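Step one of this worksheet: look at the structure below.
The complex appears here minus one protein chain, its other protein chains still in place.
Let's turn to chain A:
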Amino acid sequence: MYDDNLEHSNEYGYGAPPDDVHGTEGDTDYDRSYYKMPEVVKKFLTYFRNCINEGLVFEIQNLYETTFPKLTDQYFEKRSWPDEADVAHLVDNDTVFLTLYKELYYRHIYARISGGPTLEQRFNSFFNYCDLFNYILSANQPVPLELPDQWLWELIDEFVYQFQSFAQYRARLLKKTPEEMDTLNANNKVWYVLCVLNVLHSLVDKSNIKRQLEVYASGGDPESVAGDFGRHSLYKMLGYFSLVGLLRLHSLLGDYYQAIKLANALVVLSSTAEDGEIEVLENIELHKKTQYSHVPACQISTSYYVGFAYMMMRRYSDAIRTFSSILLYIQRTKQLFQSRTYQNDQINKQTDQMYHLLAICLVLHPQCIDESIQQVLREKNYHEKMYKMQYGDLAEFESCFLFACPKFLSPAPPAANAKPDDYVKEAIQHQTQVFMDEVRQQKMLPTIRSYLKLYTTLPLSKLATFMSQAQRQENSWDLDKEMKALSIHLLCFKHKMKNVVWSKGSSGLDGKFQSGSELDFYIDLDMIHIADTKVAHRYGDFFIRKIIKFEELNRKLHQIKI
């Protein structure tokens, strides 16, 4: 039942979905009759198809990234692109092109049409993806198709997004008509989670991408293990992006173990340039351009989900390392993301989310990070939030988490007999609950830390007195009781600050227990001995940059001939 989902969708074939989904054929006919396609759009479509057929990747990239959005703004701001039927005769009924075209067509509807896609459009978009993946996956030899990486990435990303969007739509039972419910119940294989997983796994397997990445990471030639399909750029990149798609999907379902495990190869890749804790901060070219990492949105998305999974697994050092290295990368290539395009909006949102997650991690696990990232966190917005969280404001923790977390899903739709209600928030509430339980367990730690920071040795009884200052006015105060409570908090402090930290060469899931936070202590009978980390100011980097700049200027001045 879980295996034949792809085949299953075959029976719908190209453009012949079951009757109940295509009930409005007449209306679209009517609309079409007085819509005249602008000449420039006609020309664009014909040219687009020719480029794809001839495999002119750079030209396709240009059409995809520049012309298509431009025409969208000009002619299709508030309406969908022309229907398949209007386009088919322009491109000689080229089925592959039409499938690709429909992918863009539905994506545009999801993104721009107010009210979002109808149930019918959601179904048809799903069938269209099945057609596309069937074409790619069921071939005996690699299909003659080449697309720019940016497109392939957005294709996989969109596929997961549309699944997410459908699951949310499905969980909202309140505004559904009985007919819609019937259609949904009769077609429960559409956008079914196993089907989505199956597609992504098949693309990963077909391309041998995991093996390729292993060989690549150990310095070998990935081509040697790629196989017929994996050598082909289309399959290789689809395989790579599917790994990231799986990472996202697992995170949305709260399966952080699988997320980290599947993203293993990706983690190893992005961290090969990193070395130890402090050196990481000094390495400027953290994300060296590799053949897999030239789609910034993909790199950023990977780090977001990996970092988030680490945070939920209480591996704060790893989360902080992941977030700060990608944020540094974003900071240094900022000019790339400044223009407002559909791609950059997403990147900027995710950047802001990652700063929030980093802030949460640093409150729970204070640690020294790169100065330029620290600078951003000192700005008013983040500074205030961090301050509140440090003082145990649980509501602030929750609102930061809710802003920054992925939009979690329940994989199974509400039961058929469930009472009409809105189930969409359930999954998010649950993950928030899990996170807040953790925060509540650690609630006393920042206060303890703030006292310990002031001393190198401190008797237990003295700290207990500090800790209970608020209640001391009352008569019920009892030093023994307070000391007992304090001892428990101190054990908890040690336990929570000792976490698994990834070490070079091991898989992303493994690591050693380390105390990575800046303050540590031990108890000798009744005395707490405290060890703090002192960081000297760093001038070297600053001066090196300035000297090089000055030399550059000097050289230019010398070249000027008067």
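In the analysis below, a residue touches a chain if its C-beta (ideal position, glycine included) is under 8 Å from a C-beta of that chain, and two chains touch if they have at least 3 such contacts; residues count from 1.
Everything that follows uses one rule, which is that contacts and distances are computed from a predicted model.
Peer 1: Just by its UniProt name, which of "DNA replication complex GINS protein PSF1", "Eukaryotic translation initiation factor 3 subunit K", "Proteasome subunit alpha type" or "Ubiquitin-like protein ATG12" is the chain not shown in this complex?
Peer 2: Hidden chain, UniProt protein name: "Eukaryotic translation initiation factor 3 subunit K".
Peer 1: So one chain is hidden, and I want to know which residue out of A:Phe126, A:Tyr256, A:Tyr329 or A:Tyr382 touches that hidden chain in the complete assembly.
Peer 2: A:Tyr256
Peer 1: Considering the complete complex, identify which of A:Lys36, A:His89, A:Lys175 or A:Lys534 is in touch with the unshown chain.
Peer 2: Of all options in A:Lys36, A:His89, A:Lys175 or A:Lys534, contact with the hidden chain holds for A:Lys534.
Peer 1: For the chain left out of this view, which of A:Leu119, A:Ala167 or A:Val193 touches it?
Peer 2: The one listed residue touching the chain not shown is A:Val193.
Peer 1: In the full complex, which bits of chain A touch the chain not displayed? Write them out.
Peer 2: 1-3, 193-194, 197-198, 201-202, 205, 253-258, 278, 282, 312-315, 368, 410-412, 415, 426-427, 429-431, 433-434, 437-438, 441, 456, 487-488, 490-492, 494-496, 498, 500, 513, 515, 520-525, 529, 531-541, 544, 547-548, 551
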